[in-house]
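With one protein chain held back, the other chains of the complex are shown just where they sit.
== chain A ==
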Amino acid sequence: MPEEKFNFTKAYQEIEGINEWFQGEEMDLDEALRKYERGMELINKCKDRLKESENKFEEIKKKYLVTE
């Protein structure tokens, strides 16, 4: 099965959710470990995505120009 395309927004939201969960009072160790692993996996993916890279620029070719 091909890996689903990385969605930064969803990943970042999930990280925020995990962070919120960690602020809670009740904490199960197994769950904490699972959340930690998942959080770190997402953080690494987001870090890769955030590495500075040049923007891509494309100009739309128009058809309707009035010039002939």
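Quick notes on this structure:
The rule is short, and it goes like this: contacts are C-beta pairs under 8 Å (C-beta built on N, C-alpha and C of every residue); 3 or more make two chains touch, one makes a residue touch a chain; residues count from 1.
Please note the rule applied: contacts and distances are computed from a predicted model.
Taking the options "histidine kinase", "ABC transporter permease", "NADH-quinone oxidoreductase subunit H" or "Exodeoxyribonuclease 7 large subunit" in turn, only "Exodeoxyribonuclease 7 large subunit" matches the UniProt protein name of the chain that is not displayed. Not every partner is drawn; the one left out touches chain A at residues 8-9, 12, 15, 18-19, 22, 27, 29, 32-33, 36, 39-40, 43, 46-47, 49-50, 52-60, 62, 64, 66-68.
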